[in-house]
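One structure follows; several queries about it will come next.
Removed from the display is one protein chain of the complex; every other protein chain stays in position.
Chain naming follows the written order as A and B, and within any one chain the residues start at number 1.
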Amino acid sequence: MQRTAAELAHLLEGTLDGDAAVEVNQLSKIEEGVKGGITFLANMDYEGHLYTTAASVAVVAKAFQPTRALPQGLTLIRVTDPYAAFGKLLELVSHEEGRASGIHPTAIIEPGAELGAECSVGPYVVIEAGSRIGRGTELRAHVHIGRNVTVGERCVFHSGVHVMDRCVVGKECVLHPRVVVGADGFGFAPQQDDTYKKVPQTGNVIIGDRCEIGAGTTIDRATLGATRLEEGVKLDNLIQVAHNVTIGAHTVIAAQTGIAGSTHIGARCMIGGQVGIAGHLRIADGVRIAAQTGIAASITREDAVYQGTPALPIKDFQKQQLAVRKMAREDLLKRVTHLEQQLNQLRS
Amino acid sequence: MQRTAAELAHLLEGTLDGDAAVEVNQLSKIEEGVKGGITFLANMDYEGHLYTTAASVAVVAKAFQPTRALPQGLTLIRVTDPYAAFGKLLELVSHEEGRASGIHPTAIIEPGAELGAECSVGPYVVIEAGSRIGRGTELRAHVHIGRNVTVGERCVFHSGVHVMDRCVVGKECVLHPRVVVGADGFGFAPQQDDTYKKVPQTGNVIIGDRCEIGAGTTIDRATLGATRLEEGVKLDNLIQVAHNVTIGAHTVIAAQTGIAGSTHIGARCMIGGQVGIAGHLRIADGVRIAAQTGIAASITREDAVYQGTPALPIKDFQKQQLAVRKMAREDLLKRVTHLEQQLNQLRS
Partner (left out) sequence: MQRTAAELAHLLEGTLDGDAAVEVNQLSKIEEGVKGGITFLANMDYEGHLYTTAASVAVVAKAFQPTRALPQGLTLIRVTDPYAAFGKLLELVSHEEGRASGIHPTAIIEPGAELGAECSVGPYVVIEAGSRIGRGTELRAHVHIGRNVTVGERCVFHSGVHVMDRCVVGKECVLHPRVVVGADGFGFAPQQDDTYKKVPQTGNVIIGDRCEIGAGTTIDRATLGATRLEEGVKLDNLIQVAHNVTIGAHTVIAAQTGIAGSTHIGARCMIGGQVGIAGHLRIADGVRIAAQTGIAASITREDAVYQGTPALPIKDFQKQQLAVRKMAREDLLKRVTHLEQQLNQLRS
């Protein structure tokens, strides 16, 4: 970005207080402001930084009254909601970072693969036969699309993403680097001689519109049928989604969580990091699960909140934790032994 | 696949009940049957779906008697074991998905690397000097084989697999996308000035025949000697195997488990997901470990079953969990305090 304060005030529907012509070329936190930077003050706990910031422009609330002298040359843009205004600036910057459309000469697009208009295909991308990529989708360097894959419009697949044969990705999805969609599920049938025989994994993965999937996350194909992410699901990094799992719309899951085979997660759930969810369970809509929790049984009550291993409703878990800590600290065992001795004396 | 019902009945050694000429081109679950699909009924809990399925063909038990009217035009194939028959169909489909043999013109095979007959090498693969790839092995797009690597016959390495210098992979192994074999182990010697000095990791990784390794899993090279997977080991996704670990034959490990350095896991073990096993331990043959367990001490009894952090024999763990839950719920602390007060009154 390279904009004047006046242009930005206009964009943010704010009023200017200072030099309309000053140019800014980057965003910064208020405590790390630099010349040529624009910052914002939304949380008044950070007000002190405003009086010492080196930033050229600060976005503040309409009603903001400085309680000390502002830095020489700091221009203010006054807006209704500084936090929302800063969000707009963030989007402005991020939109400017997309790659130009066009197909790199080293991209390999097998005969029978189809690309929509305005796609961007980076160097060393491989798209195998029978796959269709929607209009305006961007595939960065080293992406690999297998056979008969369908990808919707306006997706961004970052470097090294791999979507395997017959999987389907909706529109406006973002897949971060090294995501693997459609590797074989972990299915092996034990044999009499202690060896295992692979159960072929012939299903696929179907990902809805507007999903975002974090770096290094793996989503396995179904044994039969589909592993499904409904629309708007957001997965963080290094998550494992096993075969035949379903994740409901607008559910968000933090990093390093694992979901075992055939489990159905409801819509609008919020699941913390490093959670483990066993196979063949049902988690109701709107359930929230604290980080590192281990779920070994279905949760049927909507909007329930769970924690612990094995998991309990969060209040029960916290009560139990507290009770255990107290009992351990009080050396209850000694007290009971002492009671028994006294009682025996009394009875004898 | 594109087969007639008659061809499939022959293949499955079954008898036909319906239209021998109907063509099927895909497998489906009974509850998701589509025209042109073949499905199966093994678990009678799903019988209801048979009467409404849109599939063209269903595989059922020889003795099966419909209790309602079957869908118009549904052809049955009757077999001794519908589940086993469906397994055969799964294999049929999966066999048809392999890549043709041949070396893509963009594959870089350094002088001094050797490929057996009938190998398939995908686009942008790199095979460095001194490596040998066995007959019939398939390396998909973006695979990287370092120097002096040995890979056996009939392996499949999916897209982006990286096997580093001097590692050895047996025959008929499947490595899923983004597996890393042979990165440096995590070895650093603390120095007087609080910095660390790298301990060079000069060993390798040796993987036995018929192992399968899930997407994103990392297996580090030994400091000295070898990190070893014996034959038939099956690892799920995003597992960490540290330097100098040994995993015995036909052991299976679920996703996101981590095994610290120099630990020896026995043969025929079954280890759940998100398990952590500390370094320098020995786990006996046939041991089973529940998901999310933390193993901090060796397990010497064969076929033992462990759970919890720190881990206990599973029955002891479950008894302990139950006792703790009960004690916490009963507010034992209050009851003991009350007993003490009563006893004091009695004694005074």
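Everything below uses one rule, namely that contacts are C-beta pairs under 8 Å (C-beta built on N, C-alpha and C of every residue); 3 or more make two chains touch, one makes a residue touch a chain.
Since the model is a prediction, treat every value here as computed from it, not as a measurement.
Touch with the chain omitted from the figure is made, among A:L70, A:L312 or A:V336, by A:V336. Contact with the undisplayed chain is limited, among A:R154, A:K171 or A:K234, to A:K234.
Of the listed positions B:G18, B:G116 or B:G225, the one in contact with the omitted chain in the full complex is B:G225. When the whole complex is considered, the residue among B:E23, B:D184, B:D285 or B:E302 that touches the unshown chain is B:D184.
Checked against the hidden chain, the listed residues B:Q2, B:T300 or B:Q342 yield one contact partner: B:Q342. The omitted chain makes contact with subunit B at the following residues, 108, 124, 126, 142, 144, 146-147, 160, 162, 164-165, 178, 180, 183-184, 186, 188-189, 194-196, 198-202, 216, 218, 220, 223-225, 238, 240, 242, 256, 258, 260, 274, 276, 278, 294, 296, 309-310, 319-320, 323-324, 326-327, 330, 332, 335-336, 339, 342-343, 346. With the whole complex as reference, residues 27-29, 32, 87, 90-91, 93-94, 97, 106, 122-124, 140-142, 158-160, 174, 176-178, 210, 212, 214-216, 232, 234, 236-238, 250, 252, 254-256, 267-268, 273-274, 291-292, 309, 321, 324-325, 327-329, 331-333, 336, 339-340, 343, 346-347 of subunit A touch the missing chain.
Going forward, only the chains that are shown with their structure count from here on.
Each chain gets one centre point, the mean of its Cα atoms, and the points for subunit A and subunit B are 25 Å apart.
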